[in-house]
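Note that one protein chain of the assembly has been removed; the remaining protein chains are unaltered in position.
Note that the chains are named A and B in the order they appear, and that numbering of residues resets to 1 at the start of each chain.
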Amino acid sequence: MRLLVLYARSRGLFAAFAVMLASTVGIWALDNRDWRILLLALAMGVCAMSAGLGSPDLKLDRTGALPWPLWRGTHLVVAAAVVCGLTTALQMWDAGMILRGAVGLAGLTGLTATVLGSQLSWTLPVLWTAVCVVAGPTDNTILTWLVQSPESTGALLTATALGVLGLAAYAIRGPRGIS
Amino acid sequence: MKALKIELRRSVALWTGGLVVLIALGMLLGMSGPWNRGPDGWTSEWTSLAVWQRFMLNMVWPLALGAGAWQGRRDRRAGVDELMSTMPKTAFQRAVPPVAALCLSAVAGYLVIFLVGAVQVLGNTSYFDADWLPVTVVGMLSLVAAVLIGMGIGRVLPYLLTAPILAVLAFAATTLALVATPSSGSDIEGTVSNEFALMTPVLKGQYNPFLKVAADVSAVQVLWFLGLAVTGFGLLTFIGRKAQLLALVPAVAAGLFTFFLLPSHDGVYERDEAASALVCADGGPRVCVSRLHEDDLGEYVGQAREALTKLAKLPGGPTSAEEARVGYFDVDTVPSSGGTAYFFTDFWNGKDIEQTLLAGPARFRCENGMTGYDKSAARRVVVASWLNGESKPVSRKELTPQATDIAGKLWNEVRALPADQQPARVAALRAEARDC
Partner (left out) sequence: MSAAETAPTTYASEIRAVGLRVRAGRRMAVNELDLSLGIGVHGILGPNGAGKTTLIRCLATVLRPSGGSVELLGRKPGGTDLRPIRREIGYLPQQFGFYSRFTVREFVEYMAWLKEMPKAEIPEAVQRAIDRADLTSRADDKLKTLSGGMVRRAGIAQALVNNPRILLLDEPTVGLDPAQRMQFRELLRSLSSDTCVVVSTHLVEDVANACTDVVLMREGRLVFQGTPETLAAAGSESEAGDSPLERGYSALLGRAS
């Protein structure tokens, strides 16, 4: 338990959780069921999540004896679950849609962390979310997967692919080691 | 200059400029939206280009803000604060190269989009006025303000999460400004006020090329973004918490000031009298289009005169044709009787000029739903078919079964009349063709 708390502190997870909580409260106060608000909530969630994906000293971390792939994988899954849970708790949107969005965006965040580093891991998820918000639900179910109806196969496949790829890449390779 | 060059090469500046171009052009060229299919498509004329570029700030402005925050955190992240504080150059002077690099890059990106659009506008129309210039200038100024306020906040709050949170909040603000103002017609209309929307840099296309952005709105926005920029620069260069609080003054003052100066409803756009002035063809009968579409006059004259000849059969029928210079949503305000027949030149309504002239424009909105549309469509078909001398009602667009039914009855009713009474009946039908 103590190790977990220290780990959370080293990654700034309490601050990140506070941000998520604040954004959830803000959205609850806004009290609007528009899908754009859902997307903004998810974007805020992955932003907050992104901060914890790296550590102050990656190289030092890697020399640790912990089974890092397991820790990193669990970290990403838990982060996605927290984002999903907090957003679902508002009971404003379809739970399936939230889960799909959280899984896909968390995967994309992990994937971006392995390519650009954890500090910039929020960029691609936020960009893609923004494209979906601006474009709205179009026929291109892959490009606008976030705003498709919960039944859409293309969107589900995209989210699953992003989730699985991101989880695998982040767990196995870890964030890119920029200072 | 040397320092600026180094900053351009090594900071996030070029990435930001590149992304500005990539995102905006990607949306404008790569995706289908009102910007490339409306009567005011982004390459159709200058004001539309300027306004749609401002629309794209929806994504670009948060990007500039986030990049600024990222850049503003650099000195703290790199740990050079102590070394920098021993330099003879003041904090003011030290801030210039990174600020200039990022601002130049973002504004250059905006200019590139403008140039890509401008080349196409030049090919599409020869109409030119300068009303769009303030719109574009405010767009560029808003990017400078975003960079500066981002850098200021990034320096004052040098946390990892500052840049992403700022970017997402800014994106939320610009999005709400576009879709959540009162009477915006979306599910979340009324969430934010018009004043709030105008304090973000985004503008929305109006499906109406005969509008321009009111000059006083642009002037007030200049004031607001200048205040924001000054505060940003202050936060970036002032040392000490008290001085940083002082730096907030320009933005707060400008914010309060502009909030009360900005129009609370529908004052953003005003009619562009120059663009909507009429230009008429030589000879008779009189056929006119707006100055904006002067280039296409020759294309319409033949069809319009042919329609006017047919309309001459009606007692008191129109003797001249004019382009209806209204927006897509205001079609129903075009009069359906009188001495002038109206036509459209735009994407949705401009397909069939002759039909529009003969029977009047199609009804845009009926309170009673489909029954209204069906009645209106049936009458228009009957009028047009009679004028064209068809032997039965002919419609280019497929009618609903109900409309076909009504059209058939009306047709028989008209045909049953003696030949000398038919024109009066058709003229009456034409006058009420667009009633629901």
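Here, contacts are C-beta pairs under 8 Å (C-beta built on N, C-alpha and C of every residue); 3 or more make two chains touch, one makes a residue touch a chain.
Keep in mind that this is a model prediction, so the values were computed, not measured.
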### Message
I'm checking contacts with the chain that's been left out. Which of B:M87, B:A219, B:A277 or B:V394 qualifies?
### Response
B:M87
## Note on the structure
The missing chain sits against chain B at residues 2-3, 6, 9-11, 74, 78-90, 94
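By our rule, only the chains that are shown with their structure count from here on.
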### Message
Using mean CA coordinates as chain centres, what's the gap between chain A and chain B in Å?
### Response
34
### Query
Okay, in this complex, where on chain A does chain B touch?
12, 15-16, 19, 30, 32-34, 36-37, 40, 43-44, 47-48, 50-51, 119, 122, 126-127, 130-131, 133-135, 138
## Note on the structure
Within their complex, chain B touches chain A through residues 23, 27, 31-33, 58-59, 62, 159-161, 164-165, 167-168, 171-172, 175, 179-180, 186-188, 191
